[in-house]
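One structure follows; several queries about it will come next.
Left out: one protein chain. Kept in place: all the others.
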Amino acid sequence: MRLEDEYRSLRHGAALSRMDHVGLVRVSGDDATEAVDAICSGDLWVRDGRMLQTLILGEPGQPVADVYVCPDDDACVLMFEGITTEELSACLAEYAQPELAIELEDLRPAYELISVNGPYAWEALSKWLTPDVIGLPYLSFYHFDRGTCFRAGKTGEYGYDLAVRSGYVERAWEELLALVGALGGGEASLETLDLCALENGFFSVRHASVEGLTPLELQLQWRVSARKRFPGAAAIEERRAKGMERRLTHFVAREGVESGDPIRDADGPVGQVTAAAFSPGIGGVAGMALLDLSVAHPGIDAFFVPGPNVERPIRTVSSPLLFNRSLLVDPHRRTYATRDETSDPPLWLGSLP
Amino acid sequence: MTTNLSDYVSSREAVLDRVRRMLRDTMKLRIEPEAIDPDVPLFGTGLGMDSVDAVELVVQLDAVFGLTLAGSPWVSAKLRTVNTIVDAILELGNET
Partner (left out) sequence: MSESPHITGWGIASALGVGRDRFCAALLRGESGITTVHRFDTSPFTTHVGAMVAGYESDDRDPSLLSHEFGMLALRDSLAHARLELEALQSMRVTLTLGASLFGDHTTERLAHDLAKELGISGPAITISTACTSSTQAIGFGADLIGEGFADVVLAGGIDVLTPALFAGFHALGVLSERPCTPFGRQMGTTLGEGAGFVVIERGGLRDAVTRARLRGYGLSGDAYHETSPEPRGRGVAAAIRGALDDAGASAAEIGYLNAHGTGTVANDTAEWCAVQSVFGSDLGGSLALSSSKGHLGHAQSAAGVLEVITTLECMGAGLAPTTAGFEEARPGGPPRPVGSKQPKPLVYELALSSNSAFGGSNCALVFGKAKPATVSDDERRRVFVSGATALCAGVSCIEELASICAAESPLSKAELQIDLALELPRVDLRGIDRASELLTTVVSRALADAGAQLRGETRARTGLIAGVLRASPDSLYRFRTSLERRGFAKPDTTAFAQVLPSAAQGACAKALNIRGPQSTVTIGEGSGLMAAVMSAWMLARRRDSDRIVAAAVDVRSEQSAEGALVDAACALVLCTEPTAVEVAGIGLAGPGQLDEAITEAKRRSGLSERVELLVELPNPFGGMPATSSAFALAHAIGSLRRGKSKTALVATTGTTASVAMILTSNEVTHDD
């Protein structure tokens, strides 16, 4: 499918995606929680059956992996992007105390991950699993006979990541494809998922050029503990003491703005574009930029990307960009078939510069 | 629209600071207000507020900023991040 079609199905119905870029491991043993706590940047205030989004940082303080920590009885399931399972294992070996009793099990290839995202994704899941899946809160998971259902997602719509036993994954794919098809959807590529993540302000460790940046600049302090030790903690403290100089800010533009482009205002440079993509939802470019802290705020029209012939104005905005349709869909009241969107507010409440 | 950039930034930063303090106090977080990212999601992930916190937040926004959201159909869109709250407060100020 073309990007526009995939995008429409994800934003308005439901879409099915392969998640081959995501790692899945189980850390078990008496000290599993302690070991995971040692390498993750955030406080692991998360209960059994829930999920917590955190990071693994490098010593200089830059994000190296984007991790969901999922306590599962006494073990810890980790769903992660940005590093390989071998690298994760090495990280545990380096930062968790050697005497900790843990075992690391790579859940791939025994399981494969596929994902359903969209305002009616829950409807597909309630038919594929059981209707009570609509009661599963955001950032929770549970095991079913053929795998595990994680309610997460990085698009701003209802999202369910399914770890399915390899023997069943092809059949699961066919069944789910048919179910999302009935919801006006189909397959969505990683590119579409990444676009949706960008629009909704989800950090992407695979795209962020994070050299020299810490969670302070990247607006990820919420994933960082104020009290514990972890790799990168010292660098963050140092940056805090020194004071951060730039901050990641979201913007929109009409066209012709790309990652790496410099940003200026009338007086001089103010920052640089770090991510940009055309968004069918807003009919323009959605992007992120590192701006000088003094002007790193939404609602500013004074900046532009200089060009040989023409300046491309940008408008800084708050994220998420969109009024996601999922906010309007209550699974207890609405179904795809009976939906009445006539009084729904528009997908995007803003305008392009 | 920004007519005067530095005026806008000052008023924005003032409101941002107050909203961060209010959130810090409501959520009983033991951190400095500056440690609350302006684009941090409020619910589910991010600050991890739940439905009980949401009720208190709406009350505080009304009490501290005069921002009445109860009953508004677009509440869920206005209370997504710290920045969206600041947007709503500044918008309120522009209307009065």
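Per-chain residue numbering starts at 1, and chain names A and B are given in the order in which the chains are listed.
Criterion: a residue touches a chain if its C-beta (ideal position, glycine included) is under 8 Å from a C-beta of that chain, and two chains touch if they have at least 3 such contacts.
Worth saying up front: this structure is predicted, and the values here are computed from it rather than measured.
S.K.: From the list A:97, A:130 or A:166, pick the residue that touches the absent chain.
M.R.: Answer from the full complex: A:130 touches the omitted chain.
S.K.: Among the options A:44, A:100 or A:293, which residue touches the chain absent from this view?
M.R.: Of the listed residues, the one touching the omitted chain is A:44.
S.K.: Considering the whole complex, not just the chains shown, which residues of chain B touch the missing one?
M.R.: Residues in contact with the chain left out: 27-30, 50-53, 55-56, 59, 62-63.
S.K.: Which residues does chain A use to touch the chain missing from this display?
M.R.: Interface with the chain not displayed, on the chain A side: 30, 33, 37, 43-45, 47-49, 73-74, 126, 130-137, 140, 142, 227-228, 331-332.
Here, only the chains that are shown with their structure count from here on.
S.K.: Which residues of chain B touch chain A in the complex?
M.R.: 1-2, 5, 8-9, 12-13, 16, 30-31, 35-41, 44-48, 73-74, 76-77, 80-81, 83-84, 86-87, 90
S.K.: Would you pull the chain A residues touching chain B in the complex into a rising list?
M.R.: 45, 53, 138-139, 201, 219-222, 226-227, 247-248, 250, 265, 294-295, 297-302, 318-320, 323, 327, 345, 349
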